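Dumping the structure here so I can ask a few things about it.
A single protein chain has been omitted; all remaining protein chains appear in their positions.
Let's turn to subunit A:
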Amino acid sequence: MAATTRVTAAPARLNLSVSAIRVIGAVVILGIWQLLALSGLFFRDVVPPLQNIAGGLIKLLGSGAFYANLAVTGFELILALAIGGIAGLVVGLLLGSRALLSDAYESWLSYLGPTPKIILFPVMIMLFGVDSGSKIAMGAISCFFPIAISVAAGMRGVDPTLRRVGRSLQANSWQMFFKIELPAMAAPLVNGVRLGFGVAVIGTLLAETKLSNQGIGFMIINAYTRFDMPQMYALLIVTITFAAVVNAFAERIAKRFGGAGSGRKP
């Protein structure tokens, strides 16, 4: 009895201290920020006091322009993920199931994957124009690589015994893919989409900051140009929060699939 209570109490206390440490960390960072802001060491608004940032945040969230730009960026991101994701899925499946193609091309993917895609931006502007088209293209190119690489690895990682089970039960290729291969590679697939989403945000926002007249990236660079630091920081907070929430959400999904895919006891 006593043992049970101790066992259950220990993790609870641990959780509490983790959150406590987090709160302390946040308070310390904000405190240092505020001290720096009040110290006058920096030029005017470079480090604005917290209340100014809070004001900027309230003003931003109350303005219609913000939501219009958010809608533009959101639209670009969704299309970028759809295009780059589907292309990555198809290429990844081909590479993962055909050893010859993988031997021939997969090294290209892994070499091109980490190179900065922003250098392609001028080409994208010429091809797709200065509006959303070029931003979607940047996002799509960015997320294509991690998704294709994870899908190829995931497809190769499918346990051959599971495929043999399908063959011995006369599964057709459609059933083999949707009932065996796809669920077996769910964890790397979700992980690839998560990584892809991250780089798609980078690609799209970076493109918006370079040449654009709409979108969150444009708003950030515009606030910077006008030296409206409270608004710029407000935008950064909103963007970081958004990315963090999406990532946390995707990680939960990935964990769920990962738990099912790798939860085999030895």
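The definition used in the following text is that a residue touches a chain if its C-beta (ideal position, glycine included) is under 8 Å from a C-beta of that chain, and two chains touch if they have at least 3 such contacts; residues count from 1.
The rule is simple: contacts and distances are computed from a predicted model.
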Of the options "NitT/TauT family transport system ATP-binding protein", "D-ala-D-ala transporter subunit", "Phenylacetate-CoA oxygenase, PaaI subunit" or "DNA replication and repair protein RecF", which is the UniProt protein name for the chain that has been left out of view?
"NitT/TauT family transport system ATP-binding protein"
Per the definition of touch given earlier, which of A:L95, A:M124, A:A148 or A:A186 contacts the omitted chain?
A:A186
Residue of A:L61, A:V90, A:L112 or A:L169 in touch with the missing chain, whole complex considered
A:L169
Hey, which subunit A residues sit against the chain that's not shown?
159, 161-162, 164-165, 167-171, 175, 179-180, 183-184, 186, 257, 260-265
